[in-house]
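One structure is given below, encoded as structure tokens.
With one protein chain held back, the other chains of the complex are shown just where they sit.
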Amino acid sequence: SSFEYVKKFELDDTLLPNTWIVVRLDGKCFHKFADDHNFKKPNDLRALKLMNYAAFSVMRDFSDLLMGFGQSDEYSFVFKKDCNLYKRRAAKLLTTITSKFSTSYTYYWNKFLGDQQLLYPPSFDGRIVLYPNEDTLIDYMKWRQADVHINNLYNTTFWTLVQEGKLSPTQASFNCYVITLNKGHSFNFYILFQAEKRLCGTVSADKNEILFKEFNINYNNELEIFKRGTLLFRKNINIDESNKCSTVIVDVHDDMLKDSFWKDHKDLFTIKSKQHFIYNGPMTEIISAQLHGRKSVIPETT
Amino acid sequence: SSFEYVKKFELDDTLLPNTWIVVRLDGKCFHKFADDHNFKKPNDLRALKLMNYAAFSVMRDFSDLLMGFGQSDEYSFVFKKDCNLYKRRAAKLLTTITSKFSTSYTYYWNKFLGDQQLLYPPSFDGRIVLYPNEDTLIDYMKWRQADVHINNLYNTTFWTLVQEGKLSPTQASFNCYVITLNKGHSFNFYILFQAEKRLCGTVSADKNEILFKEFNINYNNELEIFKRGTLLFRKNINIDESNKCSTVIVDVHDDMLKDSFWKDHKDLFTIKSKQHFIYNGPMTEIISAQLHGRKSVIPETT
Amino acid sequence: SSFEYVKKFELDDTLLPNTWIVVRLDGKCFHKFADDHNFKKPNDLRALKLMNYAAFSVMRDFSDLLMGFGQSDEYSFVFKKDCNLYKRRAAKLLTTITSKFSTSYTYYWNKFLGDQQLLYPPSFDGRIVLYPNEDTLIDYMKWRQADVHINNLYNTTFWTLVQEGKLSPTQASFNCYVITLNKGHSFNFYILFQAEKRLCGTVSADKNEILFKEFNINYNNELEIFKRGTLLFRKNINIDESNKCSTVIVDVHDDMLKDSFWKDHKDLFTIKSKQHFIYNGPMTEIISAQLHGRKSVIPETT
Partner (left out) sequence: SSFEYVKKFELDDTLLPNTWIVVRLDGKCFHKFADDHNFKKPNDLRALKLMNYAAFSVMRDFSDLLMGFGQSDEYSFVFKKDCNLYKRRAAKLLTTITSKFSTSYTYYWNKFLGDQQLLYPPSFDGRIVLYPNEDTLIDYMKWRQADVHINNLYNTTFWTLVQEGKLSPTQASFNCYVITLNKGHSFNFYILFQAEKRLCGTVSADKNEILFKEFNINYNNELEIFKRGTLLFRKNINIDESNKCSTVIVDVHDDMLKDSFWKDHKDLFTIKSKQHFIYNGPMTEIISAQLHGRKSVIPETT
């Protein structure tokens, strides 16, 4: 039609070739969303598993994705550097990932949070960041994982102080500070305030000590998924005695801050050479979902 | 942490000020998705209503959106030109719209397609296009609506020919051409092929004539939503006898190709001055959803 | 060759269509350059004329340029909004303008500053700014011209105070503050400091008064080129008695802050319709340079 000229206003947004493409998603107002849906504080295992499953649903669709890394309400996806999907058009890559993750989160809600009704459609923001080389890309992954640690240690100590702490306010202060938050939760702001004050200026060691000495909690024993987030990537897995291999997306909670991790996983940076890359960790929900239906599977106990 | 420097690789993507921002979404592989979910051909009213409701869910969240226009598996959203949401950061605007639309489509699926199970999470691509002035923006809207007309007239004639046409093949050709498509549908490719051949080179008038003469179908009587798509925008509505007004998002199927439409709707280009802008069309599902709960509502029959 | 793939790293930088393209150039370290080349303070007419001539040399080469506006060490060039030169590739437009202006400034140096040797190659930075509509474009032009006024009134008063003022320091302070600047100029910093102090917090009216009352200088009588900068654009000119017209680039010093200017010059926004657009201002160096050689010219005195 004579209006077709308006298509010329769409400008080319091709990304620099030979460069790592990272897409990071983050839940919009998940502070409120978590409250509205009664997520356990500071970590709700069901919510984290849902995030992982949504990310797995993305990884399955986009074979150019090398890795996914998730924590809290965010997920990062890394495309291989010679990815040519959609001819590297930025908006196409960014939106199809964002959309698929978002609908998967909604679609699989009941699988993980069956008891809790989804009250409204959630949403995620997304962005693309380019990293020109492996060093900066690894630092990106370390940055996100360091973030898990910092936040989780703080949050764990904070909520332990609040929920199990001996910060009981006087009756007077109690009256002043109790406020009914949205969704009918009552919080004692005096306690929140005391917990915050207590942690102000503390370093990691201090928090570990509070947890251990006052609550007999060894932070090391917290779940790996809480302390380290979840890394998704492709590995081979033996599927029967005949030594046949099948490629699956695995979900692990390894320590990416150690350089040894990156030495051991050099293959991560390329999709092709997975031959020496045999998975022998635990059988997770995500892995078994993939093996289900394929020939025969090594039993979960292996 | 010492890895925080990687945040510097995130580059500024602020959009040109004082310029119309259009976000267009389009279903990914909806040819297959429609087949997989038994959408009626060529138009499935339930599917279109779901699209509209998802778009309405977006419009409700983003008060800077002036208009939405949808057809088939696509939706366009227009931000007012002085929109300063997210400081006009392109990725933020693009992804939050894409994400909200995508999750709403999934979330409201059962409301509109209750009989048909959603088999997997759908996804949508998205893009941002800037239009510097009203003329080009209007041409954009006309472009999308002209597209509805062209496609719908073609599709209506095509599927009428196929489904009700006298294109019955000989038994011989039938045997050659019948193919079982995915999802167990059998199609007679001979018939599809004949229908395509029949329409090749025809103009609008020809297709109208085929429909009318051969099938006694007056194309004009087709549903407006099929012929023109759906426009969403904000209008005022009288909510009771006291002449009080309430602003609602209305869903209409007006002819935007006529210049008179744009003269009558000059206010569309700005959110503020809606005073003279009273809605007196039919009460739709989307409108009543909004009035529900507000003081008192003029009955749907009005 | 097998290395040709590296060309793919050149990314598309097409500018939004139907949008005003402004290229602004600014002399790099012209504070020093002006000192090094003994420019008169605050305005050196020869230097401004050289800027104008270099800009004229650019306008002559790029027929899509509608206007140029210059002041101090900067020049802005405005492309017509439907310009399709180099298919609107940003770097091409930006660099060819920057380069041509830069070499013209160097090439024509002797024509205007013959007495003063050019000591080293100067340089200019450049940038592209898009304006989506006439209103913002006009505000851009007003912004640059308002800048001339503000700076020139300040500079004129400041240097009058310094050069002719009665700010004579005591002998003592004189000894302390006199410093030999680069290029052998001696300045009395005490005086500069006093002048600055004197002007601190003053408004336009104050500066006009200082000039008039203390130095008997009527700011209105200053050269238009100093007060308003120079606007270059195309007009028609009568070149002989036969009423024949010729299009020339004219250099004027009109007041663009008045809205009447923009009403009178609506044609400025388009190159085509120059028919009613007859120049009858003074014959300038730039205009006569263009008429030279064409048939016959109306004498300069007209």
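Labels for the chains are A, B and C, by order of writing; each one numbers its residues from 1.
Please note the rule applied: contacts are C-beta pairs under 8 Å (C-beta built on N, C-alpha and C of every residue); 3 or more make two chains touch, one makes a residue touch a chain.
Note that the coordinates shown come from a computational prediction; the quantities given were computed from them, not determined experimentally.
Engineer: Counting contacts across the entire complex, name the shown chains the missing chain touches.
Structural biologist: Per the touch rule above, the missing chain touches A, B, C.
Engineer: Which residue, C:T136, C:N155 or C:T202, contacts the hidden chain when the whole complex is considered?
Structural biologist: The one listed residue touching the chain not shown is C:T136.
Engineer: In the full complex, which of C:N18, C:N52 or C:S102 touches the chain missing from this view?
Structural biologist: Answering carefully, the residue with contact to the hidden chain is C:S102.
Engineer: Tell me where the left-out chain touches chain A, residue by residue.
Structural biologist: 16, 18-19, 81, 130, 132-133, 136
Engineer: For chain B, enumerate the residues touching the unshown chain of the complex.
Structural biologist: Residues 8-9, 11-12, 14, 16-18 of chain B touch the chain that is not shown.
Engineer: In the whole complex, what residues of chain C lie against the chain that is missing from view?
Structural biologist: That gives, for chain C, the contact residues 1, 3-7, 9-10, 25, 28, 57, 61, 91-92, 94-96, 98-100, 102-108, 118, 120-131, 136, 139-140, 142-143, 146-147, 150.
The rule is short, and it goes like this: only the chains that are shown with their structure count from here on.
Engineer: Please identify the chain with the largest separation between its CA centroid and the CA centroid of chain B.
Structural biologist: Centroid comparison gives C as the farthest chain from chain B.
Engineer: Rounded to the nearest whole Å, what is the centre-to-centre distance of chain B and chain C, using the mean of the C-alpha atoms as each centre?
Structural biologist: 51
Engineer: Which positions in chain C touch two or more other chains at once?
Structural biologist: Correct list: 16, 18.
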